[in-house]
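This structure is in structure tokens; I'll ask about it shortly.
One protein chain omitted, others in place.
Our next item is chain A:
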Amino acid sequence: MNDDMASIFREELRDLLESLERGLMDLKSRPEDAGLVNQVFRDLHTVKGSGAMFGFSDLAAFIHAFETAFDRVRSGKVPVTPDLIRLGLSARDEIPGLVDGTPDPEGRRDGILSALQVLTSGEVAAPPPATAAPAATEAAAPSAPSRLTFRLTGAALALGSRPELLLNELRELGAQNISADLTRLPELAGLDVDACHVGWHMDLPPAVSRGQVEDVFMFADAEWSLETAAPEPSASGLPANDDAEDAAPVVAPQAEGVASVAPVAGAASPVVRRDAPPAAAPAAAEAAATVRVPAERLDALMDSVGELVTVEARLTELARQSRDPALMATAEQVTRLAGRLRDAAMTMRMVPLRSLVARFRRLIHGLSDTLGKPVNFVVIGEETELDKTVIEKLADPLVHILRNAIDHGMELPEGRAAAGKEPEGTIELSAAHAGGEVLIRVRDDGRGMNPEVIRAKAIERGLITAEAVLTESQIFTLVFEPGFSTAEAVTELSGRGVGMDVVRRTIEGLRGRIDIESAFGKGTTVTLRLPLTLAIIEGLLVEVAGERYTLPMSSVQEIVELPADKLKPSRSGDFLDIRGHFVPFLRLRGLFNCDGIAPSEQNVVILQSGEGRVGVVVDRIIGTNQTVIKQMSKLHRRARCISGATILGDGSVALIVDVPQLVSSGRAQTEGGKEAAA
């Protein structure tokens, strides 16, 4: 198999598994939803189909059994139960292993399949009304062999339909006497190579239901008809089937020789139906409107757009100097186009939060079972979009936060009852746009955080002194300090004290912020504020000892002149009085080990990150610019106070200063200063 195809399949599989998992999880809360059952079934079918197409025959066989079980659910013979969902999820977990060819020595897969079979072999008395129609069709399986005729329509061949695969599937169902129908073959001159002019006839065994045939053609653009050949004389009455009471009002009498899903009793004549299953048609249209693009290509596009933005700045500058009106007009046009292109390229990188949510649902489901804490997981705004880089890096921190919410935050049902709460806890994940930021919130209605306990722990760990006067919110932020853990028992899941500080670092690495609020006994809310994109930011370009650095404009609060009495570093630390607040400041010349003597007039840029502020002393402010962020290589990832690099209009590289790191350096200086003063 060609690698490209394999990777396309894997990509597709990932999406399908995600959708499958979501379907199963949703089904858990809405077991009666026939649409969901159908969605799960469709996903299984697609995985099976493309798996077989790409040569993963083990996978196809496994899914086939899985699918058969769900077919019974779909036809209403088996109810959706928590056991079924659990088995479905474990079966889903086996799929990646099947694709990678991981062996299954303990026979786990067979175990799942046989459990599924046991679970789905018992029939329920009456299928729910929502799924009655397909059930009825199945019930009407005629006892005589039926004759199937099909023909691919439209541009099916050009779109990649493979009649031989359909025929193979039909053969698996037991099709016999397959013959080609060449009646519609045109003259050579009229032959359209993209159309399939050949139709096929075949006999299917009586056991084959219409539903099974429908499944074969689910994704094929085909017209087909299924007729019972040579009706039995006895067929004038009701079909000889146990489910007759359901079948009777729906199915056309067999004497007519046609099994049709159309809910008309009586006079159905032999019809050739142009059949595209209702659910497949919109899905196909959607597929055509969406193009799957490898992430590297988007990155390459973004790189080029970044360069264009850089060159455009240079062009504008040159045009301005030339004072040539024609050149200036052209440059202006280029500016506009580059801006539009930049916006379009950035939009393409946006991914909805939904892509992460399935994983979280699964996590909560698992934890809730393991810990015996029933939890209702609510997601609001999963369609909110963020840059794909942000989404990728957000997964781990959110897992940590959700884990904490259920492991530490949630009480056991008895505890909740004692506190007068519903036995089932609620964890709400919400996402929304707010200005240039995205707000992501995780709220639980658990026991909340006890500021006294946190304070005591922090003192015990030496994070604060016993005398420290802190507000409640300051106390809560202590949980983000490295080495802080309040879990009385270190569980397998959390409580190792490495979680929250890593979470904060990751979020700050994304130029975001994390806040925590809690009401003791009522619950905790963790709020993440993240920038919409990481690819291009507004930057403030400054000069330090002949070198240029970029500060993220979103962090810049104000720019002041360095007072003459602060030119020399003071012994008790460098502080500025900004309207009554003392703000520590750092000299970039010193921090970056620059040579030479500072000019007599310097500026201080006041930067903010989270709750902290810091000033940085620079020689000169050059101006603002569109900054295309380039990651630093692994060789430089440890460079202090540098978060990335950007390319300037003249082609040289300027480094981007890491504001959160500067702020924590400033904080360290504040504490050092206090000690020196004490």
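Just so we're on the same page, a residue touches a chain if its C-beta (ideal position, glycine included) is under 8 Å from a C-beta of that chain, and two chains touch if they have at least 3 such contacts; residues count from 1.
One rule holds in what follows: contacts and distances are computed from a predicted model.
Between the listed names "Chemotaxis protein CheW", "Xylose transport system permease protein XylH", "Maltose ABC transporter substrate-binding protein" or "NADH-quinone oxidoreductase subunit F", the UniProt record for the complex's undisplayed chain reads "Chemotaxis protein CheW".
When the omitted chain is restored, the residue from A:A115, A:L157, A:L301 or A:M632 that touches it is A:M632. Residue A:I647 is the one among A:L318, A:I559, A:I578 or A:I647 that touches the chain not shown. Screening A:L470, A:L532, A:L591 or A:I621 against the full complex identifies A:L591 as the residue touching the chain left out. Contact between chain A and the absent chain runs through residues 303-304, 306-307, 547, 591-594, 630, 632-642, 645, 647, 651-655.
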